[in-house]
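Notes follow once the structure below has been shown.
Excerpt of the complex: some chains, original placement.
In order of appearance the chains are A, B, C and D, and numbering begins at 1 in each one.
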Amino acid sequence: MPIVRVEIARGVASVEQKKAVIRRMTEVLVEELGRDPDYVFVLIDEVDTDNWGRKGRSLTDLWGEREG
Amino acid sequence: MPIVRVEIARGVASVEQKKAVIRRMTEVLVEELGRDPDYVFVLIDEVDTDNWGRKGRSLTDLWGEREG
Amino acid sequence: MPIVRVEIARGVASVEQKKAVIRRMTEVLVEELGRDPDYVFVLIDEVDTDNWGRKGRSLTDLWGEREG
Amino acid sequence: MPIVRVEIARGVASVEQKKAVIRRMTEVLVEELGRDPDYVFVLIDEVDTDNWGRKGRSLTDLWGEREG
């Protein structure tokens, strides 16, 4: 029954990495809470770095500066 | 005042079907809870099948196998 | 597979009304999008009126004034 | 620590306006609740007007009529 929602910045995860995240997060809920994997949903939301802010600035700006 | 958020896999609903979902979900809240439709928001979030997991696997893989 | 999340102000729905909302919202997705009801999740989130704002004011204040 | 999620219709905000929203929402939480900006996340979710309904109709239809 659990629903897991993972929000990450777009571009930080490949398709293979997302599969690993889905697999391992399901395992956590099966092993720790005894849930039925058939009803464990894991949803990944990839957010543009223009649309994610920290310290009052977008990740586009923060990460751009860091790589600058 | 109610907010309804519907998450579906991308590709399972046409524009017309989404209109029907918006219309009927609004009706449910107006008829069952007496809410003012002017302030009933219905948001539909379409999630890529790479980004939706069940049984520890992505829908891309699960549905691909089923159609395989 | 769909997940429906309904946010309403705390106090506007009885247990019976919430059952009707769960039943009818599931019907909408089964009838309009052909989804399997076994995997349709409907979650209701009841929000305190201190914690819900519209027009820059809490519902506690807005509704209090209306009934005043 | 706070997380702010802003849902807006796609197309109503430019990149510069989104930066202003991120900056000012962070300021609100720093000034009103004394939170550390380093851990204030602001996420903006832009929703297609086909996928946002009010009064039982999509914004595409409502706004199309208004401009018609």
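Methods note: contacts are C-beta pairs under 8 Å (C-beta built on N, C-alpha and C of every residue); 3 or more make two chains touch, one makes a residue touch a chain.
Quantities reported herein were computed from a predicted structural model and do not represent experimental measurements.
Once every copy is counted, not just the 4 shown, what does the total come to?
Taking the 4 displayed chains as part of the assembly, the whole thing totals 6 copies.
Just so it is clear, only the chains that are shown with their structure count from here on.
Taking contact as defined at the start, I'd like the list of chains shared as neighbours by chain B and chain C.
A
By residue number, over half of the contact pairs should agree; on that basis which option among B-C, A-B or A-C is the same interface as B-D?
A-B
Give me the rotation angle that lays the C-alpha atoms of chain B onto its copy chain D, rounded to the nearest 5 degrees.
120
Just how far, in Å, is the C-alpha centre of chain C from the one of chain A?
A distance of 26 Å separates the two centres.
Multi-chain contacts only, two chains or more: what residues does chain D have there?
Within chain D, no residue touches at least two other chains.
Sort the chain contact graph into one of these: line, ring, star, complete or other.
other
Could you pull out which chain B residues touch chain A in their complex?
Answer in residue numbers: 7, 47, 50-58, 61.
For a test of understanding, state which residues of chain C touch chain A in their complex under the given definition.
1, 3, 39, 41, 43
So in the complex, which bits of chain A are touching chain B?
Interface residues on the chain A side: 15, 18-19, 22-23, 25-27, 37-46.
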